[in-house]
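What you see is the complex with one protein chain gone and the rest in place.
Letters A and B mark the chains in the order given here, with residues in each chain numbered from 1 onward.
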Amino acid sequence: MQTENYTIRKASLEKLFNNLVEKGKTVYAPKAKGKVVLFENVERFDEITEDYIVTTNSAKSVVFPRVEEVFSYKKTKEKTEISDASANSFPDVVLWGSRPCDAAAFIPLTNTFNRDYTDIIYNKRFEKILILTFSCSKCDEYCFCTSVNSGTGNTAGSDILFTKLSTGDFLAEVITEKGKLLVEENSSLFEAKPAESKEQNLANVKTYFNHEEVQSKLQNLFENPVWDEKSRACLGCGSCAFVCPVCSCFDIQDESHGGNGSRLRCWDSCGFSLFTLHTSGHNPRETQGARWRQRILHKFLYMPDQSKVAGCVGCGRCSRACPADINILDTVTSL
Amino acid sequence: MSNPNIYIPYLMRIEKIILEAPGVKTFRLKFENEQEADEFNFKAGQFGEYSIVGVGESTFCIASSPTRKGYIECTFRQTGRVTNALASAEEGDVIGFRGPYGNTFPIDEWKGKNLLFIAGGIALPPMRCVIWNALDLRENFKDITIIYGARTVADLVYKHELEEWGNRPDVKLITTVDPGGETPDWKGEVGFVPSVLEKAAPSAENTIAIVCGPPIMIKFTFPVLEKLGFTDENIYTTLENRMKCGFGKCGRCNVGEKYVCLDGPVFTNVQLKELPAEY
Partner (left out) sequence: MNELIKKAAELLESNVVQIVIGYGKGSAERTRTIFITEASGCDQLIFDSRCIQNLAVYLTKAEIKKLGKPAIVAPVPVLRSILQLASENQLTEDGLVVLGVTPESTLIEFESFAAIETYLASHKIEIDEKYQKIIEGIKSMPVEERFAYWVKELEPCFKCYACRAACPLCYCTRCTVENNQPQWIKSASHPLGNLEWHVMRAMHHAGRCTDCDACYEACPMGIPIHLLTKSMLQDVTENFGPYGPSLNKDNTLSSFKPEDKESFIK
């Protein structure tokens, strides 16, 4: 579909939000909570904060929740009955206030859940979401989207990308059919495209490295002291993987209460020491350095190589959230 | 896969339980749903996720041959939470099974060749599948040699089948136990598998070697095969890694760029040598 450009005035943007809430959509937007900004379910426009470069957590839980029931069951000695959770209905969700890096992250995420085998629960959720992204007028030293083939005005993955103009109104770039439908349903709020260009309103993110070069370098760096050196301070928690909009590693856990229960798909992290531990006690990734290497190689070599998608969108959340201040940009640029 | 929801297992009834060795059991499983039974197909080398619903899933190969319809078998050792729960199951109980996953032994490519099977301990189950597959299609292959060893006589699995294989004129079977593992009436070899292999010195000419065993056995077996003249593309093995989903998404089982559940578990020695030391 050819991108369609409109202007939406500041007041109309608020009206659009209210229309969505009135229609019963579940809207997730950035909400300030003390020292963090989290994507939360909001019902009033004034709950949304504009004061963020990226939110603390990513928006991936709208399609890949922390805990997803894949089926529930009832068990007796004679019979086991399984109820398929994909038969459930999933809510209409609007993601309001994602950044271009967040939107771009849905591409590798969707790829992971569709390549080789198709995860229909993921797809059912993905069908129901509308991604309304706001481009970046600010950035900081954690951002490196331009080094991973993304940028502050990147439209990839968004249904509509809004850019704030100097007038206080917004350019609305309608990218997908879903976005087009929203405009049609709210046509009075969208006016002719603005004269002002998008580019002058975008932050400039410095380019730190060449993605293809890094991919190529990593082919030969498996046995290299850089992994131990850069991860020495790593505490082995799951913060980086969990705030990351692309990371999708998971665990499958059964929970039971008597004869009933469910099988759950839960977030997991390759940074945990137990992630690859065999029951025999053997662990192919015994050191934190080996686990840090897995994270970097998976994102910057394996995913681009195998699936032709970026494994990292340069949002910098992992580095921001890391309690030990392990910085992914620092590791990649030091290779 | 019968259900588009890839997380949902087939329900299987345990038809038979055999205690193979201390802590090792074989289950013969039948599909609860006949249509699923009819539609189910797999190839030698593939594995599945077996579960006690409510406890969890565990990864084992499918140990029966695809030439035998109507049931599948798995063999496992009691080690952790799920295998302990499985070990408490009884004949008639219903368990879950997701599969078949993984790649396969390219048995069609081996037609007209000699087959040399080398296995150790609890690693015989993944081989048993392809051994029976070959034996059920016996006329397609030339010489079939099986070398199998375990720590002690009690630890040998599939004892009845070993007897059956040993009695066949068209199979050469060499069984061995580790030094100290023999019983007074043990008639097989005594020695580690790699040294028994060296002593047997099978010809590498037109032969495919399939090796499965604990890492230590593999480490010492491969040099012997090399010495006997086997080339890397004619040596096959299976890798094991911690798995959860079995279909390449949970991110756990990769060795470098390859997922053991998608690109494996069967690998040639050529492929194995390209993998980083992460397994």
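Throughout what follows, a residue touches a chain if its C-beta (ideal position, glycine included) is under 8 Å from a C-beta of that chain, and two chains touch if they have at least 3 such contacts.
Remember, predicted model here, so these are calculated numbers, not experimental data.
The chain not shown here makes contact, within the complete complex, with A, B. The residue touching the chain not shown here, chosen from A:K33, A:K79, A:K138 or A:K206, is A:K33.
The residue from A:N149, A:Q253 or A:S307 that touches the chain not shown here is A:Q253. The chain that is not drawn here is touched, among residues A:I48, A:I107 or A:A321, by A:A321.
Only one residue from A:E81, A:E127 or A:E141 touches the chain missing from this view: A:E141. In the full complex, subunit B touches the omitted chain through residues 56, 80-81, 84.
Even with one chain removed from view, subunit A keeps its contact list with that chain: residues 33-36, 38, 56-57, 66-67, 140-142, 228, 232-233, 235-239, 241-243, 251, 253, 255, 264, 266-267, 269, 272, 274, 287-289, 319-327, 330.
Keep in mind that, in the parts below, only the chains that are shown with their structure count from here on.
Measuring from the averaged C-alpha position of subunit A to that of subunit B gives a distance of 39 Å.
Every residue of subunit A that touches subunit B in the complex is listed here, in rising order: 70-71, 73, 75, 77, 79-80, 82, 84-86, 112-113, 115-121, 222-223, 248-256, 261, 263, 265, 268, 270, 275-280, 282, 284-285, 290, 294, 297-298, 301-302, 305-306. If you check the complex, the residues on subunit B that touch subunit A are 3-9, 11, 51, 53-57, 79-80, 83, 93-94, 96, 215, 240-242, 244-245, 247-257, 262, 276-279.
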